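Heads up, one of the protein chains got dropped from this complex, but the rest are sitting where they should.
And then subunit A:
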C-alpha cells in the first residue's frame, strides 16, 4: 500500500470485509495527560486493532491492518508485536515480510521497532549474508545511524560466520574513504578486529596501529582515529611511549620537510600537506607518554597541558589544569 493508494482512504469501519468485527475504542478519562489529536484513519485502524487483539484473531487481514497502523505510527510496538505473532500463526512467508521490511526499514530508519522486527525475522530465516549488502545500502541514507550499525554488529556476532567477517575490513575502509571522521566506522573496525573472540596477534596489532596512523596523517585533527590508536594500544597493553616518534611529528607547529632521499616510514607517516598543526590530540598523547614516566616526565608533560589549556584546546582549560594538578600531586607522593 502506498500513500497514494486510494484504498488507503477507506476506513476499516466502511470496509465490508471487516463488518463482522466489533471495533473497540480507546478508553481515556476526562482529563488525560498529553492527549494526541488522532487522525480519523488512525483512530479507525486502532479501534479495529484493539478489537482484533481482544478476540485474538490472527489472520491475513490482520497483516493488512497492522501494516496500516505501522505506516501511520511506526513506533506502535504492539502493532509490530502482534504482526509478528500473526505472521507465525498464519504460516506467512517471512521472506516476503523481509521484502516489505526492507522498504519500511528505509522509511523509518530511526525507529527502534522496525529494526527489532527485522532481527526477529532474521532469527527465523537464518539467511544473514544478504543482509550485509542491505545494511551497506541503508548506510548511504545515514552513514552514522545507530540502529543500522547495531544491527550489523548483532548480525555478525549472532551468526559468527567466517565468510561474513571476511568482508568487514574492506567495508569499513570504503566508509572511511568517504568520511575519515565517521566514528561508527572506526568503532566497527575495533569490534571486527578485536572483539571476535580470538586474540588478535602481534602482526594484527601492528597492522591496526599502521592503519590508524595512516588515517591520522591524512587528517590529524580527528578524535576518532586518535581514540582508535589509544584503543589498540590499551587493548594489547602496548605502552603509549612506543608511539613517541610518530606523535612528535604532529606536535610541532609545522610539518617536517620530506627530503627526496628519505624513504617513506610506514610506522611514522608524516602529516599531509596543509594539515592544521600542531594537533591537540597529539599534544595530549605526548603529555600522556611523559606522565607515564613518573616524576622524571612531569616537567615535560606540564608545559604541554598548559599549551592545550591556554592555546590549542581552550574549551577544556579546566581539564588540562586538573591534569597538571593530578600529575603534580602524584609525583609528590611517589
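Here is the rule we go by: a residue touches a chain if its C-beta (ideal position, glycine included) is under 8 Å from a C-beta of that chain, and two chains touch if they have at least 3 such contacts; residues count from 1.
Here, contacts and distances are computed from a predicted model.
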| request: Would you mind picking the UniProt name of the chain not drawn here, from "Multifunctional methyltransferase subunit TRM112-like protein", "Terpenoid cyclases/Protein prenyltransferase", "General transcription factor IIH subunit" or "Actin family"? | output: "Terpenoid cyclases/Protein prenyltransferase"
| Residue, one of A:96, A:157 or A:245, that touches the chain absent here | A:157
| message | Considering the complete complex, identify which of A:106, A:206, A:300 or A:316 is in touch with the unshown chain. | response | A:316
| On subunit A, residues whose C-beta touches the chain left out of the figure | 24-39, 42, 46, 50, 53-54, 56, 72-78, 81-82, 111-112, 116, 144, 146, 149-150, 153-154, 157, 181-184, 186-188, 190-191, 194-195, 222-224, 227-228, 230-231, 234-235, 310-311, 314-319, 322
